[in-house]
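The block underneath contains the structure these notes are about, expressed in C-alpha cells.
The complex appears here without one of its protein chains, the remainder shown in place.
Note that the chains are named A, B and C in the order they appear, and that numbering of residues resets to 1 at the start of each chain.
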Amino acid sequence: MYLPWLATASAALSFSVHALYPLNELAKTPQMGWNNWNSFGCDVDEELLISATEKIIQYGLRDAGYQYIVLDDCWSNGRSSNGTLQANTTRFPSGMAEVADRIHNEGFKFGMYSSAGTYTCARYAGSLNYEHQDAQTFAGWGVDYLKYDNCYNEGQSGNPLITYDRYKKMSDALNSTGRQILYSMCNWGEDYPWKWAQTVANSWRMSGDIYDSFNRPDARCPCTGNEEYNCALPGFHCSAMNILNKVSHYIDKGVPHAWNDLDALEVGNGGMTDDEYKTHFTMWAAVKSALLMGNDMGRLSARDLSILNNPAIIALNQDPRGTSAVRVWRYDVDDVDRYGQGEIQMWSGQLSGGDYFVALLNAGNSSREMNAMADDIFYDDGEEGTSEESTMEWTIHDLWANRMPEDVAQALIDGNSTQASSLNVTSYYFNATETSYEDGLASNNTLLLGQPVGTLSAKVMITAEVPRHGIMAYRLRLAGWGLRKRDEL
Amino acid sequence: MYLPWLATASAALSFSVHALYPLNELAKTPQMGWNNWNSFGCDVDEELLISATEKIIQYGLRDAGYQYIVLDDCWSNGRSSNGTLQANTTRFPSGMAEVADRIHNEGFKFGMYSSAGTYTCARYAGSLNYEHQDAQTFAGWGVDYLKYDNCYNEGQSGNPLITYDRYKKMSDALNSTGRQILYSMCNWGEDYPWKWAQTVANSWRMSGDIYDSFNRPDARCPCTGNEEYNCALPGFHCSAMNILNKVSHYIDKGVPHAWNDLDALEVGNGGMTDDEYKTHFTMWAAVKSALLMGNDMGRLSARDLSILNNPAIIALNQDPRGTSAVRVWRYDVDDVDRYGQGEIQMWSGQLSGGDYFVALLNAGNSSREMNAMADDIFYDDGEEGTSEESTMEWTIHDLWANRMPEDVAQALIDGNSTQASSLNVTSYYFNATETSYEDGLASNNTLLLGQPVGTLSAKVMITAEVPRHGIMAYRLRLAGWGLRKRDEL
Amino acid sequence: MYLPWLATASAALSFSVHALYPLNELAKTPQMGWNNWNSFGCDVDEELLISATEKIIQYGLRDAGYQYIVLDDCWSNGRSSNGTLQANTTRFPSGMAEVADRIHNEGFKFGMYSSAGTYTCARYAGSLNYEHQDAQTFAGWGVDYLKYDNCYNEGQSGNPLITYDRYKKMSDALNSTGRQILYSMCNWGEDYPWKWAQTVANSWRMSGDIYDSFNRPDARCPCTGNEEYNCALPGFHCSAMNILNKVSHYIDKGVPHAWNDLDALEVGNGGMTDDEYKTHFTMWAAVKSALLMGNDMGRLSARDLSILNNPAIIALNQDPRGTSAVRVWRYDVDDVDRYGQGEIQMWSGQLSGGDYFVALLNAGNSSREMNAMADDIFYDDGEEGTSEESTMEWTIHDLWANRMPEDVAQALIDGNSTQASSLNVTSYYFNATETSYEDGLASNNTLLLGQPVGTLSAKVMITAEVPRHGIMAYRLRLAGWGLRKRDEL
Partner (left out) sequence: MYLPWLATASAALSFSVHALYPLNELAKTPQMGWNNWNSFGCDVDEELLISATEKIIQYGLRDAGYQYIVLDDCWSNGRSSNGTLQANTTRFPSGMAEVADRIHNEGFKFGMYSSAGTYTCARYAGSLNYEHQDAQTFAGWGVDYLKYDNCYNEGQSGNPLITYDRYKKMSDALNSTGRQILYSMCNWGEDYPWKWAQTVANSWRMSGDIYDSFNRPDARCPCTGNEEYNCALPGFHCSAMNILNKVSHYIDKGVPHAWNDLDALEVGNGGMTDDEYKTHFTMWAAVKSALLMGNDMGRLSARDLSILNNPAIIALNQDPRGTSAVRVWRYDVDDVDRYGQGEIQMWSGQLSGGDYFVALLNAGNSSREMNAMADDIFYDDGEEGTSEESTMEWTIHDLWANRMPEDVAQALIDGNSTQASSLNVTSYYFNATETSYEDGLASNNTLLLGQPVGTLSAKVMITAEVPRHGIMAYRLRLAGWGLRKRDEL
C-alpha cells in the first residue's frame, strides 16, 4: 500500500544522503564546542583557553561532543611588515601554533576568529582583501574552524550577491589551504544567508548577537521575529525567544554540512532561570543550531552543567537525519510578563529511526497546562488528520526526566571523581568520544532516548503542565499500530 | 454612441491579439498537465511516468486538456566527463529519449526539471553555468517543457536585474535549440517575476511551494498575501488561500504566452475537503494559473476526478480572452476556524464572447449566505454603478451544477467503459483533443457553459448559500438589455 | 527686525529663481494638457486627436492653459527595416508629422508615448536600446512631449541607479535632438524617482495608474499610501485618495521644471460625484501635479467643464512660486463608507505674493463641520503657534464660489457663443493665452483669487461645513497685521 508520508520522508531524506557535499566533509551534524565571547569578550589569553579545555574535559563535556575550542575577537596584534596576521604576544606568549597544539593534544579542535571587513568588531585587523594570506596563516597555525564576522565591511552588503561574493572569497581561500577548516559565517543574517550559504559555509549566523535574556525586548535588536523575516538591522541584545522566533521561518534551510547558527549558548551566564535555560538549550538543539557553549567554565554551576550535558537533548541536535523541528503553532497569551511578552508554542519534528520530537513551550508568565494533539504533532506527514502516524500508538519519552542530579554534577565540577563514581555518574553520561550519537541512537542507548512516561494513543494528545518560561520535551517512539496492523499499511 | 467600457475592453483585448509574441508560440492559454512532485517527491522512475500517462488517458484527463507530463527533481545521475547531464539509469533504464518517445506516443508532451543553481533542490546537478549544454541535452531527448527551479543559486538574487539575467540565460539557451520548449520559471516570486518575466518565460511561480491545506498558516511560509506583495522569504508549506491572496495583487500580469503559476494542484492528495478542493481548483482556473495536477493517479477518488475534469471550470482557464478574474472585495469575518482564519471574497472577470465569471468564496468557518451585487460584478466596466452591464439582464450558469456524478467517475477510474457508456459519460465530458476550448466556447458547447440556474436582473444581485470553505462559481451570459435596447447602446 | 519665516521663505524661493536648470526650460510650472488613455485606451486615431483639440478650443480649455495634446499607447506599427518607428497608417493616414502640424496650427503642443522597455504596455515596439533613434524620429515629427512608460523593461529595475540609467538614456537622447521636448517619466514611482529624477525629467509618475474612483480600495493597487512610501508593487486601479495620500510624503520633491505627476485626471469620466471630482481636481492642482485631462471631450458635461476650467484652482497649480501644499493633518474617522474608508485632512501651503492656500477635505461618509486653526495653517512658518502669520488678519477667498454656472458651461459645450456671451461667459473665464497666470496673479486678477467670504482673525480658525467626499478650498490674503503693525516686524 502506498504511503504518501513515506514519499515525503524519502524526499527529505535524500538531502542527507546525496553525495554532492557543498563545501567539505565537516559538520555533518551541527558543530559543538565552546566560544569565549559571551562570558569573556575581549579579555582573552592562552591560559583562558587552556583552563577552559581542562574543565570541559573534567566536566565530561568534551566527551559529550563539545569538540571545538573557539577563540573569538581581540587575539590579534595586527599585521607584520609583509602583511601576515600576528597574535598578541602578551596574551599568547606561546604563539598560536603552540596553543593549537596544546588544544589538539587535549582532544579538541581549535577555532579562530576574523572578520570579512577592514577591521574586526573590536577594531583589530580584519581579513577583507587578505583572505588567502590569512587562510594560509590560520592553516599554518593548525586552525580547524573559522568564525568570520561582518564588522567594518566597507559597504559590501545590500543584496545577496554582494555579500555572497565577500564571504565566498574566504571560503575559497580556506579550501585552497588543503586543510579541513570548518567555516562559520557570522554576518548576522544580513542578505539572507539561509538562501545561499549552503554551498559556501558550514554554518551561518541568522540574527544579531544573543544576550543573556529569555525574552526581554531590547531597542538594539529591533526585529521581533514575529513577522519580520527581512531584518534590515540585525542589531544585538537579541533574546533567546527573539532568535528562536526568527529562525522558525527558515529552519528547513539547515542541511547536513550547512546549518543555521543561533549564536552561542548563554547557559551558565546567570541571566535566565533554570527553566529558561532548559528551554533555550532544548530549542537550540532541536532546530539543529550549531551548539557553542558561551559560559565561563570556572563558574559553571551544577544545575547548568546538567543542562549542557543532557545526552537526550544533545541527541536531538546530533541526530543523523539532520531535520530540524518545526514550529507547528504559536499563540499570544494574555498572561504576559513585565515586558509585555506572553506566548505559547508547540514544536515537532522527525528524528532518525522513525522517532518524533515534540515540545510544549510556555513563554507565558505562569505555569499552565498545555496540549499537543496527535494531528498537530504529525501534521507534516499527512495534513489535517490524514496521517498514518496520528492513528498509531507511541511511547512518550521525557527528555529531561533523566537529567543529571545536582550532586552528581557538583562532584564533576569539584573534580571529585570518587564521589562521582559512587553516585553512578556514568548512568547520566554519554561518551561520544567512544560511541557516536549516530551509533548510540542506532543501538537504542537509553541515555539518548529519555525516560518513558506514557503512551500517545491513536488520535489523542499529550497533556502536560509546563512551568513559566519552561518547556516539556519528548521523544516519541512507535509502540504499536493503533487500530491498524503494520501489514495493513 | 460611444461606450467607455468598450474602449477599456478593447484596450485590454489588444494584449491577446497583438502580434509580438514574447518568447515562443506556446502557452497561448495556461499550460495544463501533471507533475509528480506533490505526491511522489523524489520517488520517481520511468514506470511512474508511464503508469500515470495511462491513467490520465483512461480517466479522460488527457482529452480534458492535461497534455504535459512533467518529471520533477531527482531523475539525475550528475554529469558525464564531458559535462553532459545523465539520467539515473536505475530509475530510467530506457533512457530519457526513450521515455520521451513513449510519452509522445501516448499523445502527451514531456516536461523536465532543472534548477538555475549549482544544485537542484534535492542536490542533484543544477544548470547554472551549463545553460546551453543542458538545453541541448533536453532538446536532444525530445523535451517539450522545462520547470526551472531556484535552489543553490549562489547568491544570484536580490534585485530584478540579477534574477532576470540568470533566468534569461536558460531562456536564450532553450530558444537556440530550435525546439519549441515551454519555459516554466520556478523562482518562487523572488524579485517580482510578474514585472519582467513575460519576455523571458511562459510562466513563473509567484509564491513558495503549495502544500495540501486550504488555509492553515505555517511558520515556513511567513508572508500572508494580505498586505505583503514584497515577500523576502517565499518559504514553502503555503496554503491554497495564502497563494490566492498573494496573486490577487498582480493577476493582471499574466497574459497569453506568459502566466502566473500558483504551483501544482493538490486535488486528490487528501489534505482538503471536497468543498476546499473545489474552491482551490476553481480559483486556480479563474486566475489563469498554469494547471498542473499534482496527485497520485493510482489513488484518485471519483470525487476528485470529477473536480479535475469539470469542463465548465477548465473553460475558464482556457478561455481565449486570457483575462484573469479579479478579487472585487475581501472581508475578514469573525467566524474563524481553529487556526484563527476567516474571510469572504467575491471575484469577477471578463470572459470571451461578452460572458462574465462570478465567484462567491466563503473561507469562513461555516456555511453562510453571500451576495454579489451587479455594481460590484461589473465594477471594472464603469465604476460605482455607471456600467452599462450592470443595467442589463444576465442568465446565471452554475459552473458546478453539471459536475460528473460519482458513479460515472468511478466507472472511469475502474476502467469499466461499458458502465461509463451506460451512464452516459460523454454528457459530462469535454474532449479537447477533438475540439479546442476556444472552438467549444465559440459554438456554445453546453458542457463549457454550466447549468442555467437563474437570472441577474438589472442592478440587482446574485445570492447564494456558500458552504464552509466552499465556492459558488457562475458564468453570466447576456440575456437582455434590461431597461435599454441594444440599438440604444 | 529679523523674521525667521522670511529666511525660510527665501531659502525655499531660491529653488525657483536659481539659474541651474536641471534639464531644459520647459515646465516651469506643471504642464497642462489632455491625454487620451483614461477614456479611450487603445482606441486611437488622428480624428480623435483633431476632434479633441477642436472641442478643447471651443470649451475655452486651451486658453485656460491645457496646451499639450498627448497621444498615448497603440499608435505604432512597429519598426521599419532600418529600425525606425512607424505609425499605424490605418489609424494615422496623414502621418505623424502632419498630425503634429495640425495640432500645432490649432495652438497646441503635441505629445507622444513610448516605453523604456522592449514593448509598450500594449505590446507595441518599445524604445529600450533604441533611445537615440526614436528620439530623432519624434523630433523629426515635431513632437513636443514624451510620456515614457515602464512596461517590459527586461528586469532593469530594483534600485535607483538601475532605473536612473534606463531613463537617463532617453533624457540624453531627447536633449541631443536640439528640440525642446518635455520629458514625462512614467515608471509608476518605482525606485523613488522623486529622489533623483529632477535632473533627468520634467515630471515623473509617482504611483500606479489612477482609476475613476474617489477612494475605493482595489487589490490591484495594494499600497495604501498611509504608511507605505516604499511600494514594491505600484499596480493600477489606484483611487484618487490613494494617490493623494501617497504623494503627501514627498510633495516637496516637485520643483520648477520637475514635478510629481499624479496621473491624468478622471474628471468627466463618470465614476465620481461632483464633490469628488472637485476634490480630485483641487488637490491635483494644489500639490503641483502635472494636469492632464483624461476625459472624452465629446461627452463632457457642463458640471465637469466648470471644474476643469476653474481659474482660481488652476492658478494654484500654475502659481509662479512653485511650492506644493502640505498635508498638515490627517485623521481617520468612524464615519466610513461601504469600503470601510473614512478620513479627514487639512492642507495648507504658501503661494506667490504672500498668499496662502487652505483646504478642508472631508473623505468621511457624510457632511461634517471642519476647522482649520491659524496655528495649523501657518505651521511651517513658525512652529507651534510662534509664527508671525498666525497673529495677522487675513481675507478668506473661496476658490469654488465663482465656479462657472451650469448654463454658461452648457452654452460653451453647445458651441452657442451668442448665449455664452449673453451669460457673460468672460466673467468666469481666464485666458492664459493672452495673460499668463503669473501676470494675472501679479495684477490681482479677481478670477484667479476666488470670492472673498470672510476674515481670519489673529489666532482664530476657519470653520466650514464640508460635504461628503468634498472639499472647501481657500486663498488667504493678508488683510492687516492683527495686533502688530507692519513696521513692528
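Please note the rule applied: a contact is a pair of C-beta atoms (placed from the backbone, for glycine too) under 8 Å apart; a residue touches a chain by one contact, two chains touch by 3 or more.
Please read all numbers here as calculations on a predicted model, not as lab measurements.
Touching the hidden chain in the complete assembly: which of C:Tyr164, C:Phe378 or C:Phe430 does that?
In the full complex, the listed residue that touches the missing chain is C:Tyr164.
May I ask which residue of A:Gly270, A:Pro405, A:Pro452 or A:Gly480 touches the chain that does not appear here?
A:Gly270
Which is it among C:Asp63, C:Glu131, C:Asp144 or C:Asp191 that touches the chain not included here?
Of the listed residues, the one touching the omitted chain is C:Asp191.
Among the options C:Arg91, C:His104, C:His132 or C:Arg330, which residue touches the chain absent from this view?
Considering the complete complex, C:Arg330 is the one touching the chain left out.
So one chain is hidden, and I want to know which residue out of A:Gly107, A:Gly298 or A:Gly354 touches that hidden chain in the complete assembly.
Counting the whole complex, the residue in contact with the absent chain is A:Gly298.
Pick out the residues on chain A that sit against the missing chain.
39-43, 74, 78, 118-119, 122-125, 152-159, 162, 211-213, 216, 219-220, 222, 232-233, 235-236, 269-272, 296, 298-299
Using the touch rule from the top, list residues of chain C that touch the missing partner.
Where chain C meets the chain not shown: residues 2, 4, 6-8, 10-12, 14-15, 18, 20, 22, 158-165, 168, 191-192, 195-196, 198-199, 227, 229-230, 248-252, 326-327, 330, 382-384, 386.
Following the convention adopted for this analysis, only the chains that are shown with their structure count from here on.
Give me the ID of the chain with the smallest distance between its Cα centroid and the all-protein Cα centroid.
Closest to the centre of all protein C-alpha atoms: chain B.
Please report how many Å separate the Cα centroid of chain B from that of chain C, as a whole number.
41
Taking each chain's centre as the mean of its CA atoms, how far is chain A from chain C in angstrom?
58
Hunt down the residues of chain C that sit against at least two other chains at once, touch-wise.
Correct list: empty.
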